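All protein chains of the complex are present and in place, except for one that has been dropped.
Chain IDs A, B and C follow the sequence of writing; residue 1 opens each chain.
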Amino acid sequence: MQTVLSIAIDALAYGMVLFVISIGLSVTMGLMRVVNLAHGAFAMIGGYIASYAARDLGLAYGFAIVLAVFGTILIAIPIERLLYRRIYGAPELTQVLMTIGITFCIIGIANYVFGPTLKTVPLPPQLQGSVDLGFRAIATHRLFAILCGLAVALALWYAIEKTAFGVKLRASVDNAAMAAALGVRTEIVYAVSFAVAVGLAAFGGVVGAELLPVEPYYALRYMVTFLVVVSVGGAGSIPGALLACLLLGGIDTTGRYLMPEFGEFFFYLAVIAIICVFPRGLAGRAKG
Amino acid sequence: MSMTTTNDLIAERPAKHRFGGGDLIGLGVILALAVIGYFLFPNNLALLTRIIAIALLVLSLDLVTGYCGVATLGHAALFGAGAYAAGIVSAHYGINDPIAMLAFGIVAGAIAGLICGAVILRAHGLPQLVLSIALIHLFHEFANKASSWTGGSDGLSGIAPSALIGLYEFDLWGRTAYVFGVVLLVLVFFILRLIVRSPFGMLCRAIKEDPIRIRSMGASPKAALMKMYIISGAVAGVGGALNAISTQVVGLDSLSFTMSAESLVMLVLGGTGSLFGALTGTIVFMFFEDVVSAANPFHWLTMVGALLIAVVLFAPKGLFGTAAAFVARRREAK
Amino acid sequence: MKRTFLAALAALAMSGAAYADTIKIGVVGPFSGPFALQGKNFKAGIDAYMAVNGSKVGDDDIEIIYRDVPQADPAQSKALAQELVVKEGVQYLAGFYFTPDAMAVTPLLEQANVPLVIMNAATSAIVTKSPLVVRTSFTTWQTSTPIAKVAKDAGVSKVISVVSDYGPGVDAENAFKAGFEAAGGQVVEAIRMPLATNDFSPIMQRIKDSGAEGVFAFLPSGPTTLGFVKAYNENGLKSGGIKFFAPGDLTQESDLPALGEAALGIQTTFHYAVSHDSPENKAFVEAASKAIGNPAELSFPSIGAYDGMHVIYKMIEATGGEQDAQKAVDAVKGLAWTSPRGPVSIDPESRHITQNIYLREVAKADDGTYYNKEVQTFEKQGDPGLAAVK
């Protein structure tokens, strides 16, 4: 029983970290219909900024997060205007080519500027150490990541379902021409969504840095994981992504506990099984 | 009446359909490039051979992605299956005849194609992409696990192909491997040109556009796609076997996500849905990579990234696709 | 026609040796991509050697030509090696971070008349693939065997082995098991985990459940070691008194700033620590730090490269700049010298480097940085892996 609980806690913590990092990708892929393979690169930029701010400048953790989010968005704005705008609505493979190209460039630049070593974001004393749950200990920053995940999920759900912007966004996604005719400035909606997605990536990059340390190859190393999580959840669905992260986190954690030597088999067979049962993802919408 | 009709129709055929014309030009271009390559880079034949092996993989990918519209980031599974099969029969069973190794590679590639097709064709779009990613990881992990057969991450060594048709040893200069590769590429290219123009090729193009319409014509899209996947596997198997024969070591990289993704990048770079596009993309990408990575082994990735971005901005249909469209426009304007 | 063409090419390749006074060395390694750091260390070691010993041997200028293989890719490695030999006319091949890449090159050596000096690739069997291979780095067997004795001496008799599931990981597991069981210990469980593991908590849970008193771990140096070591701390294994043993890949110097406090006290055995206290090493670290730019990036592949260059220089001296691979290799068999890592020699039989293996402990220096502090020396260690493979 203790073991089961313990695995469940690990699964929850891992799943939530995945969620925080991947959810931005779900927004770009599901709502903006861009296969954004550069998502990991933005998460990495966020990580680098936070690491620089907290380690080299000695700024507070919270401040470093804010700086990372806005810094990454600032960097992403010209990229969106110059490059992404050209691929909205383009065939998927063209989007893949463009965003892989962007990722290569960012990796090369990161390697040049920051060097190939691992970078960490020093945690504030409050988040260091472990919390005793009675039956086991868990790292404090993991609890923090769980809370961040829940907060992000709630905030996004609220923004998309309950605000005027969410209405415009959903309208633009369903029918851009119609939304434009109704006076929605779709390019602004897209730009804002993109900024939100990038900001979420950066946020995830910082919060997840304890698990996925920042280094130049980060941008590609974890891309597959993000892509898998988002698609299994059903691109564009917040609850779907959350469910997928928890489910896959659970499968991964359980597999790695029970038979680590077949961990990869476990995970990817599960992915295949889920997609065969839910060909559009767990919360896939009929359209897509 | 009927005879004259037929003759009229054949006379009316547009130029691009004239039998053999395009094929001959295509084969001529490949052979010319092969000869130029041989004399221009006599010291670099291993690179050229590697380009040929990868070109076969990209051609194979074009069959399912370009002609049938299947999105896959796991196509190296077919290539790697061919490479490992050719390598294993040589390293473990002493079957060293290159032609026999090639045959094993083709069969293994086709079987891998059958398996991948059966899984990947169960979904569409993004989930399909993810299925292919899951598959390539399973293949990779399987090869890693079966290390007594595959050598695992240390690579499968001990592959010793004997002289080609008993006459030509595989030498340091890589000339035999290169000529072998060119012959294979020409053969495969010729066969694929026939296939993409055949009734079956036409059926696949139609499926890519509208699988539901094809069903209402009494054809099963799934069966056709499976068939194409097997053909594609055989082609990738040729590439894999060539790779195993010329390198004499097979590594896990030949079954990797990285190689799958790179082959897709090359295909899109050249232009999907055209065999020439696949070839163009492979040659341009690999040469570019070779040149920039030799010029600056530390920071060349940025240059490759810039190339990809530039292609999307200035040649959105891929290098060959955009060039072909440009020529077509010019011709129409005349 | 064919014959003359071949002869002409051969002459072209040879001419580099006979008449020109520039001797080229082709170095293949991961200079970009996920292992760029290791490639950078190759270059730093080579640059450092040439900075200290000059870029001339006798009258001959030495030129290094780098080629990049970002991830294990034998086909690319072979193509590049062939290009280096045939087109660039290199007399020596060196570098090679990954085993399959080195394996792919060995069939070329004899025909090309080129020795291969391996500066990293750590699978024992490579040296058996060609008599022209010399290795100046280490093998996983070599660095993982002594830690077994360390564990036993520390009073631990039940150990769980946890390794990444790939060639070197399996080597480490076998090496440790052989050593530990020979010393009278018991490996209660051997876990192999996928290379692409991000979250190690479930593994830590397994370690706890196994009832072992210590854990032996092997992961390739880089991002995953960070997660592993942190998980070891955060899941209460460290505080629970489960001792941590590993070969030095886990605590390579360039990862230590990131590992930080979490790594304190971890014991590893390895062939080289940047902190090694000797005049040779001081000179090396100074030169290599300058070459790499950021001293914090310095790590073990640099020493393999540095000593590899030493071997190549000796080979060039012995052959007088002529291209004669066998003579060159013969000249360094039994060669002994004092490397920055300590006294080393090339075993004439296996052509692998015999060296001291050090037990080190991660410690905090006065200036707040972390380093591997050498606490014990196992002298003149050969490669037990070769015997085990045979």
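By our rule, a contact is a pair of C-beta atoms (placed from the backbone, for glycine too) under 8 Å apart; a residue touches a chain by one contact, two chains touch by 3 or more.
In the analysis below, contacts and distances are computed from a predicted model.
Protein name for the hidden chain, per its UniProt entry and selected from "ABC transporter ATP-binding protein", "Cytochrome c7-like domain-containing protein", "ABC-type sugar transport system, ATPase component" or "NADH-quinone oxidoreductase subunit D": "ABC transporter ATP-binding protein".
Counting contacts over the entire complex, the absent chain touches B.
Only one residue in the set B:V29, B:M202 or B:V291 touches the chain that does not appear here, and it is B:M202. Residues 2, 5-6, 8-10, 12-14, 17, 19, 194-195, 197-200, 202-203, 205-206, 209-210, 212-213, 215-220, 224, 227, 231 of chain B touch the missing chain (whole complex, contact as defined above).
Following the convention adopted for this analysis, only the chains that are shown with their structure count from here on.
For the pair chain A and chain B, the distance between mean C-alpha positions equals 33 Å. With centres set at the average Cα position, the gap from chain A to chain C is 36 Å.
Looking at chain C, residues 32-33, 36, 40, 165, 194 sit in touch with two or more other chains.
Among the residues of chain A, those in touch with two or more other chains are 108, 111, 261, 264. Of all residues in chain A, those touching chain C in their complex are 3, 6-7, 10, 13-14, 17, 108, 111, 115-120, 130, 136-139, 142, 210-213, 215-218, 220-222, 225, 252-254, 256-257, 260-261, 263-264. Note for the complex: chain C touches chain A at residues 32-34, 36-37, 40, 165, 191-194, 196-199, 201-203, 205-206, 209, 222-223, 226-227, 230, 234-236, 254-255, 257-258, 260, 293-294, 296-297. Those residues of chain B that touch chain A in the shared complex are 65, 71, 119, 122-127, 129-131, 133-135, 137-138, 141-142, 145, 257, 261, 264-265, 268-269, 272, 298-309, 311-313, 316.
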